[in-house]
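What follows is a short report on a single structure.
Heads up, one of the protein chains got dropped from this complex, but the rest are sitting where they should.
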Amino acid sequence: RDPLVIGGRSFRSRLMTGTGKYPSLAAMQASLKASDCEIVTVAVRRVQSQAAGHLGLLEAIDWQRIWMLPNTAGCATAEEAIRVARLGRELAKLAGQEDNCFVKLEVIPDTRHLLPDPFGTLAAAEQLVKEGFTVLPYINADPLLAKRLEEAGCATVMPLGSPIGSGQGIRNAANIALIIENAKVPVVVDAGIGVPSEAAQAMEMGADALLINSAIALAGDPPAMARAMAMACEAGRSAFHAGRLPIRTNANPSSPEVGRVGS
Amino acid sequence: RDPLVIGGRSFRSRLMTGTGKYPSLAAMQASLKASDCEIVTVAVRRVQSQAAGHLGLLEAIDWQRIWMLPNTAGCATAEEAIRVARLGRELAKLAGQEDNCFVKLEVIPDTRHLLPDPFGTLAAAEQLVKEGFTVLPYINADPLLAKRLEEAGCATVMPLGSPIGSGQGIRNAANIALIIENAKVPVVVDAGIGVPSEAAQAMEMGADALLINSAIALAGDPPAMARAMAMACEAGRSAFHAGRLPIRTNANPSSPEVGRVGS
Amino acid sequence: RDPLVIGGRSFRSRLMTGTGKYPSLAAMQASLKASDCEIVTVAVRRVQSQAAGHLGLLEAIDWQRIWMLPNTAGCATAEEAIRVARLGRELAKLAGQEDNCFVKLEVIPDTRHLLPDPFGTLAAAEQLVKEGFTVLPYINADPLLAKRLEEAGCATVMPLGSPIGSGQGIRNAANIALIIENAKVPVVVDAGIGVPSEAAQAMEMGADALLINSAIALAGDPPAMARAMAMACEAGRSAFHAGRLPIRTNANPSSPEVGRVGS
Partner (left out) sequence: RDPLVIGGRSFRSRLMTGTGKYPSLAAMQASLKASDCEIVTVAVRRVQSQAAGHLGLLEAIDWQRIWMLPNTAGCATAEEAIRVARLGRELAKLAGQEDNCFVKLEVIPDTRHLLPDPFGTLAAAEQLVKEGFTVLPYINADPLLAKRLEEAGCATVMPLGSPIGSGQGIRNAANIALIIENAKVPVVVDAGIGVPSEAAQAMEMGADALLINSAIALAGDPPAMARAMAMACEAGRSAFHAGRLPIRTNANPSSPEVGRVGS
């Protein structure tokens, strides 16, 4: 009764996860289950090239239950990303999702901090929208870039909290708040979240969803962390709806003076 | 299988709540239920004096299920607190908890920020321990004060995150971390938590439990916030056990270079 | 002996200031003097249109001593900004600075938070560089945008700490640190700084210079704040060169155990 709607498709869970960096396929399977997620992102190029940890990955996931979000990780230019997005559509078809045109768009020329290129991202997004894709672009938390991508027809925006896999948390909360304030499409906080408190924080701010991969896959106990993230995501969403108590400068006693001893 | 043990008594839930400031008794009842808490603190003086919102309070709670934690709110000196603690024991007996000697010890001469007096708190704690109470003292986050209270026989320490009812969150995380590092008794973070992310943060740091009242009672939708806090508390605890990913300065890509386009 | 070099021109002071929002021209004059700044930015459109507070502004500044930095405030598109930059060059000439081709490039379609448009900014920068301008673009703290502007020939990049005039301080320190790490041109932190500690913080991180206007003009005592900012800017720069002590988890006593009483 509070569904996440992306590209006309409705999801119950607001926590998306990924498939990279897990110690084993079994740990991944257990974690996806524990996370109760409905959307899982898959690195198209890595599946294709059967990179380490990606062999057998597709077969390990129940695509009847999980919606595939192909991503363009490893693409440094708009052209590469457009090409890989098209391959992703094929991948989804192979997994039995004929109508899946989702793509998590990553255009990342920076190999050190894996930060996305705003210009290549916009160019690729415009082309992919034209081709009928449901585009979820990965971006630096720039409010005007987010707006521009929304106007270009993107289905969400996915600002990063801090660099991929860094676990530094949300280092740019002010900008993410501005993006949320202005967006008419769902805002998915992607990258940087390391612990459940940070997941809850993003949702309390009004983010519509989260994508968390490294914090789960690289935790000491991935399935336990997956479940913790799911709870935190839901807790943050509930708090956003429930409405927090006002922040006060002074303390606020639980009762009037009448309760004081001696009164 | 990860019980909270205080004074030899075992609890499943690590979230304690209170009874003050609720818009109605019905809202309180629904919130206690949604929080799934097992320990509820009650202001002895306010119940006795039937302060606003405290009439019928005792009868509104199922003391078969909920363990009463009488508190000495409204006491400015050790003497007052000792006297009220004894009354609290009677209150617990009236509620059918014959063996309940718990007391949340508050010695608060400061009416503006409701900060506790370390000297009065220690003096009262020493006397109450002598009298056989299970003492849970409310304190400023001073690591040496915490240690001293532990040595005096207190069953927990309850450092505040920020002033009571202020909703400012955990403003002294470094000190709370030092208390946790040194404590052999459970550390309960009490006061200041405003949103689930802050609840999770405290638990991720290794706190053993939380006491949250205002953030629930004064939320727009108290039962929804109560449930959110319960989830966040559990999420934080799970993450503490699961072990977080390391924080890195650089990004950490999901795959080796082999996955890059063109390679 | 540690000059700031922009577009081949050398400056001793690393604090730039502005001319807007002052209670009076006299307060502005006293503040510029107290700040010991050598670069002052001027809103070309506001001077031209003789907006409130801008009448007589040009005559109030000693352009023999102060280098003018015309800015394109009030421009929502690249085209407007290019046109206003050209007017700015005329303004500098009128002030006797024949060889001044500096322009602080602002392309700001957002009237609420005054955040810059990365696309319009890049387009205008490319054109202005072609026309021989020394371009100092005002940007959101996006490391890849900063790099792209540098590659386009900009003389500096000017990331914002938080929205103009908000006084929120540096809300995106992680991104600014990445910009500094990668930049080969000077990085000038512009907008958001509210107090001297924030000015010092930016310089300690390795920023090359600061532009501070509102925090001075809207302070209770503008000239006093101007001098405080100048000191903080210099303090932060000195600390950056001096090298800070390492951050430690534990305390570090001043002496070996031999000094302990009883040893």
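Of note:
Read from first to last, the chains carry the letters A, B and C; within each, the first residue is number 1.
Here is the rule we go by: a residue touches a chain if its C-beta (ideal position, glycine included) is under 8 Å from a C-beta of that chain, and two chains touch if they have at least 3 such contacts.
Every value quoted in this text rests on a predicted model; they were computed, and no experiment measured them.
Seen in the complete assembly, the chain not on display touches B, C.
Touching the missing chain, out of C:73, C:91 or C:135, is residue C:73.
Contact with the chain that does not appear here is found for just one residue of C:145, C:164 or C:178, C:164.
Listed residues B:33, B:83, B:113 or B:248: the one in touch with the omitted chain is B:113. Among B:69, B:125, B:145 or B:239, only B:145 touches the chain that is left out of the view.
Take chain B: the residues that touch the chain left off the picture are 109-110, 113, 115-119, 122, 140-145, 148, 162, 168, 171-175, 178. Within the entire complex, the positions of chain C that touch the omitted partner chain are 18, 20-21, 43, 45-46, 49, 51-54, 73-76, 80, 83-84, 111-115, 163-168, 194-198, 200-201, 204, 213-215, 218-222, 224-225, 227-229, 231-232, 234-236, 238-239, 241-256, 258-262.
As a working rule, only the chains that are shown with their structure count from here on.
Because contacts link the chains only in sequence, without closing, their graph is best described as a line. Chain B is reached from chain A by a rotation of 180°, derived from superposing Cα atoms (nearest 5). Chain centres here are Cα averages; for chain A and chain C they lie 34 Å apart. Within chain A, residues 113, 115, 168 each touch two or more of the remaining chains.
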